[in-house]
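Shown here: the complex without one of its protein chains, the others still in place.
And then chain A:
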Amino acid sequence: MAIFKPLSLDEMKAKTKVLRRHIVRMTTEAGSGHPSSSMSAVEMVTALFFGGFMQHDPAQPRWNNRDRFILSKGHAVPVLYAALAECGYFPVEELITLRKLGSRLEGHPNMKRLDCIEASTGSLGQGLSVGVGHALACHMDGLSAHTYVMLGDGEMGEGQVWEALASAEKYKLANLTAIVDQNGYQQTGATKDVLKLTEFQPKIEAFGWHVQTINGNDIEQVIAALKIARSVKDRPTAIVSQTQKGFGILPVLAPTGDLNYHGKPLSKELAEKALALLAD
């Protein structure tokens, strides 16, 4: 089975720029999508797919002992498509077909169109439950596979997330890691202003999980947290990944006066500025 050789720290930092450039290009070309929601998650996705944490095989996407990554915040799928293309699941050139009729790269993940997508998401709150199912099945079958689920902080308003947290604790699913990409914004504004759920660590700890809070846009902190999560053997683990929505292109977004920049692509002009900023 293909075990991806971890990139060096410098290589990973370079990879974050590659993914960010893909995100800008594909959403601007599509004329829609969620680039800012994708940007916040780039360091985490890069570390998982290129830092040696995910064992998977593009030649056998459904290999039963693969490590799984479920993107519960499905609207951020450009970051996942960018990583999957860079891993070799499909050609990088296909990225610019995002959201176009006939493309496998739909606006939200569709596991029927692409074998490398683990769950069809887009209705928030559901991915962690699916992750619990994968983790239970892997545990039953004696597999070493680990399941990672990435959620948004706005998504934590969904009651189902807390149902899933409770059920994972019941079965002591140490092979499950929930990552809350806490980028601080949701559709209509700051997450803390919509629902005051934002102190995630004590809440998730109260459900019996091992929880770490980190700066999720610092790839060294991300790598360290993922290592600790893998070392916990008696309960499920969570990483509250405090990030910035639009991280990496904030100097381009700032002059627009909209640091949330939710659900809209960059104009061609802004995209050019962003790509210049993200150049190697």
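Rule of thumb we're sticking to: contacts are C-beta pairs under 8 Å (C-beta built on N, C-alpha and C of every residue); 3 or more make two chains touch, one makes a residue touch a chain; residues count from 1.
Operating definition for what follows: contacts and distances are computed from a predicted model.
*Asks:* Looking at UniProt, which of "ABC transporter permease", "DNA-binding response regulator", "Sensor protein FixL" or "Transketolase" names the chain that isn't shown?
*Replies:* Of the names offered in "ABC transporter permease", "DNA-binding response regulator", "Sensor protein FixL" or "Transketolase", the one UniProt assigns to the missing chain is "Transketolase".
*Asks:* Consider the whole complex, including the chain that is not shown, and state which of A:A41, A:L95 or A:A119 touches that chain.
*Replies:* A:A119
*Asks:* Kindly state which of the options A:A14, A:I96, A:M111 or A:L259 is in contact with the chain not pictured.
*Replies:* Only one of A:A14, A:I96, A:M111 or A:L259 touches the chain omitted from view, namely A:M111.
*Asks:* Which listed residue, A:Q160, A:T198 or A:Q212, touches the chain dropped from view?
*Replies:* Reading the full complex, the residue touching the unseen chain is A:Q160.
*Asks:* Of the residues listed, A:A137, A:L195 or A:A254, which one is in contact with the missing chain?
*Replies:* For the chain that is not drawn, the touching residue is A:A137.
*Asks:* Considering the complete complex, identify which of A:S32, A:N64 or A:T188 is in touch with the unshown chain.
*Replies:* That would be A:N64, which touches the missing chain.
*Asks:* Using the document's contact rule, name the residues of chain A that touch the chain not shown here.
*Replies:* Residue positions of chain A that touch the missing chain: 64, 110-112, 118-123, 125-138, 140-141, 159-160, 163-164, 166-167, 170-171.
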